[in-house]
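Heads up, this is only part of the complex; the chains shown haven't been moved.
Going in written order, the chains are labelled A and B, and every chain counts its residues from 1.
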């Protein structure tokens, strides 16, 4: 998954176009090397390095709306893939014991470095068909209720909870409203605050508003380097606040939605480094980085009592907000 | 504030109502009902708690009006009134957020969209929060979240119940992610209140949508709603765009939410105070 496929274009993001020329050259070198007796391994390696360097340069200078593109990229690893790469013995659990199994949200049990944990995450796909099957990771109330059920299961047996956030938002559908989308998210927020087990949230792609927060109230909130987290999409912000849908780029800047911005605002605790060119260029490496961060943040949480864990979380969110105290 | 002032302000405030026509005032003394279109003598409307005597339409109340209807003994004492919003992101859309805040304060006479305080209802001490739609559409930013959290803390200290009247278009988008975090903050505060086994009554007024509905407004031990209030997570327009069809009549209204299990009691304004007192007494034992 690390490199573009044969025709090279599908897996490149719009702003990666400058790489196309280099990839073309690489292909030609490979063809040349394969056809003749001339050994061009050295040249190929060199070209690959140039591509790597060019990619690194591009990604070092991404502006917010480009980061939005990376965060939403269809090739980006999804929660099921991360579950397989980060954990051992992942077992999916279906259903909210109530109404349905929501395919937009994956839940299960697994082992992190030998320790039992519950895993929760929004499920995207890599194709249109997959995305339709998972409703583009836009969960219905039953998704949030499934997540809560699994969190409570974990809590009952003292197992930490790890959530992976990657959603445009909670689904704004008719049935979702009928079945209490607002209630489902609200209840999750209150219950997450009171969870008696360590809880870490990782924003891996799109952190879309209440739909993201609905499973994201960890003791620690970590963000992948090229993920975003915001109260509304840049497009939504542009069309509502700026009254100009074309100004999504400006909105992305103004809203401070990148990992770096959010670290500055102390809304998140750490940025997890991504492989050059984004997580999709090397999912195992991305997973390795996530795993390392999870273990690092889990360690101190494991030594806290139930009361301390709740207090830790309460204090974290209690502090959020910037205002004038006034008279 | 007179009903006259209220209508003047009403004209200034951004109307987020969906299907209803904007208020059309034929004169100072007469008000045209949003719903039935009938003219109502303004004094009659005020005397009737701002409920249309003809069709029972519940007009929006300002926080001041709500307080006057609720704490008839003037026992309400505001707390944390001084908190004001800050443009910490230096956010500018069609207008600078700082200027927006200033203008809203001037227009509404409030410092932000939530008024909090302590008072007595039916002789029982309560911590009360009243949202005001006239302050930037009742949107929730850092100030709303902080005042809410402090209100809950005050209740925990006094060991008294909390009553909050919600009316809100959702998040204060000018505060971006920080407005989202207020959902977490207010819900976490309610978690603590619950741990302390102190009751929380939530009253939903027209409209309550977005981040407020998906946090503290839905978390009442008992959820009450005024008749006909628009209540939902997503706004009707967004849903229509998603499903590409018109919404059925009554969708996302109080009665719909009751029938779908989210609202315990749809309560007419004239019975609201006594119902709240009954509930407070129930929990008090």
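Operating definition for what follows: contacts are C-beta pairs under 8 Å (C-beta built on N, C-alpha and C of every residue); 3 or more make two chains touch, one makes a residue touch a chain.
This structure is a prediction, so every number in the text was calculated from the model and none was measured.
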item: Overall composition (this structure file), stated as a label formula; value: A x2, B x2
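Here, only the chains that are shown with their structure count from here on.
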item: Intercentroid distance (Cα basis), subunit B paired with subunit A, Å; value: 34
item: Subunit A contact footprint on subunit B (complex, rising order); value: 81-86, 88-89, 91-94, 111, 141-143, 145-146, 149, 171, 173-185, 187-192, 194-195, 210-211, 213-219, 231-234, 238-239, 242-243, 247, 251-252, 260-262
item: Subunit A residues touching subunit B - in the complex, by the definition given at the top; value: 170-174, 176-183, 185-187, 189-191, 193-194, 209-210, 213-214, 217, 229-232, 237, 240-243, 254-257, 262, 265, 267, 313-314, 317-318, 320-327
